[in-house]
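One protein chain is absent from this view; the other protein chains keep their places.
Moving on to subunit A:
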Amino acid sequence: MYRYDTTDQRIIDERVAQYRDQMARHLAGELSVDELRPLRLQNGLYIQRHGPMLRIAIPYGMLAAAQLRKLAEISRRYDRGVGHFTTRQNMQLNWPQLEETPDILGELASVEMHAVQTSGNCVRNITTDHFAGCAPDEITDPRPYCELLRQWSTFHPEFAYLPRKFKIAVNAAADDRAVIRAHDIGLGLVIDDTGEIGFRVFVGGGLGRTPILGKLIREFLPRRHLLSYLDAILRVYNRYGRRDNMYKARIKILVQALGIEEFARQVDAEWAYLQDGPTTVPDAEFARIAHHFAPPPWETLPAEDSAHAARLSSDKAFANWVKRCVHVHKTPGYAAVTLSLKAPGVAPGDITDAQMLAVADLADRFSFGELRVTHEQNVVLADIRQRDLYEVWQIARSHRLATANIGLLTDMICCPGGDLCALANARSIPIADAVQQKFDDLDYLYDIGDISLNISGCMNSCGHHHVANIGILGVDKNNEEWYQITVGGQQGNAATIGKVIGPSFYAQEVPLVIEALIDVYRENRGDSERFIDTLQRIGIEPFKARAYAGRDRRRVAKVDSNEKELVNA
């Protein structure tokens, strides 16, 4: 993975000093609450329901074992021994002390980490495929491009005070595992007929209050132009994006208002001045960064390990885990492993300090000392020898990291919700917990098969509910928690925004409604049809009818007009 040189390190150290000074001035009364706000947000510090929350950047989800050990230490020393992985592949600490945050950033800098631009109206953490570098369907490793973008976006002087936050994702595989069209800019790596690497550029996607999939703005952008072209997009957005209403300030609203053709014309007009300028990236820079992501020293191994095959047939629990949590690797004899952070009774994406240490040890022993955080809030060990899988499973299981539910109903994406987040309209963790309790039978989960269920506690949609087969959104009606359900969303190449099935439900109804939706699927599914396939074939109506069967919604009919307003605002 990328290692800092002395310049990268100096920049991060100077950032810590800057923040330390800002915090000191704030505590001395020289920097008001309002003046501090954007500064602390651009260092990942929110003021939440119970106090501060610190969001630590994990650039494109890559972590070295030593960095995870540092996170374990920080979470123990400065927090309550728990970290929470987010859909931007970052980690949140929910209980730090305001005064101690400069020290935390100092600790992070000692392992080449930071919390730069994990919040605020600026370019956020770049995300990508958690199987980068090991996926069989990969064109080339996306991480060098992510790192190039990390450096370009870090303290970009022109784009630190954009109209609103700005998210970029990169995919370089046949299957999009980074949901690039749900981003302000989505980059799909492609190689043209001449062998040149470039990007299909999508712009104006995003979830939140107005979910929209990104539109194609450029069919092929040669990679050397990546930064100057992004400068052009960001400049048009910075100058002309709306600033009068924060709910209409994302780039998607500007793209929608102008139309993609006119927006593209304005970007091209701007780019004409920037193209081929000094920000054009030379091949030598791509090579310099790519060198950091050189493949680890994989051994030459047979494609099938006989001992592994024997264990698969003798140990059903192991076989189940392999089926759900072990993924094909491009190198014979190797596999990628997902460690599930979706054990029953645990908030999705939460990891304890002891688990962090266990994962770091696993990475050191079995996976070249590196790991990845997924946007689905799990952890991936990317380079495990097939013959080590059994031992990895046993160790992972002893730390409750081997729930065999990846891609199943209980592998939920879930935001922290109203228990912790000040923005939330409703709690989301208790809903996740109720779903886990309702669907606690693994055989039943296997029977349901591949399905995605995501939960967001408010319209900001941190839980990606719009792109889930079943999405749950917390809404507030007269200070009561209600939950709106969408179906038919999906990630991947066929990314789709889900549709609302109707008026929202009480919290206690949610697991029953999910069960009703699942029942409709199981009664109607054809051979090897997934939930989403059946839904697309038979349509939303049978699901809707079953979800509301026996539930009187008349009482809330009037309130629902408010809800609609909230949803469509």
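One rule holds for everything that comes next: contacts are C-beta pairs under 8 Å (C-beta built on N, C-alpha and C of every residue); 3 or more make two chains touch, one makes a residue touch a chain; residues count from 1.
As a working rule, contacts and distances are computed from a predicted model.
A chain of this complex does not appear here, and its UniProt-recorded name among "Oxidoreductase probably involved in sulfite reduction", "Carbohydrate ABC transporter permease", "Tryptophan 7-halogenase" or "FAD-binding molybdopterin dehydrogenase" is "Oxidoreductase probably involved in sulfite reduction". For the chain left out of this panel, the touching residue among A:10, A:80, A:323 or A:537 is A:10.
Set against the missing chain, the residues A:53, A:68, A:126 or A:162 yield one that touches it, A:162. Here the missing chain is touched by one residue of A:200, A:243, A:365 or A:477, and it is A:243. Touching the chain that is not shown, out of A:195, A:278, A:345 or A:526: A:278 (per the contact rule at the top).
From the options A:95, A:152 or A:298, the residue with contact to the chain not on display is A:152.
Along subunit A, the points of touch with the absent chain fall at residues 5, 7, 10-11, 14-15, 17-18, 21-22, 30-31, 35, 38-39, 121, 151-152, 154-162, 227, 235, 238-239, 243, 273, 277-279, 281-282, 284-285, 288.
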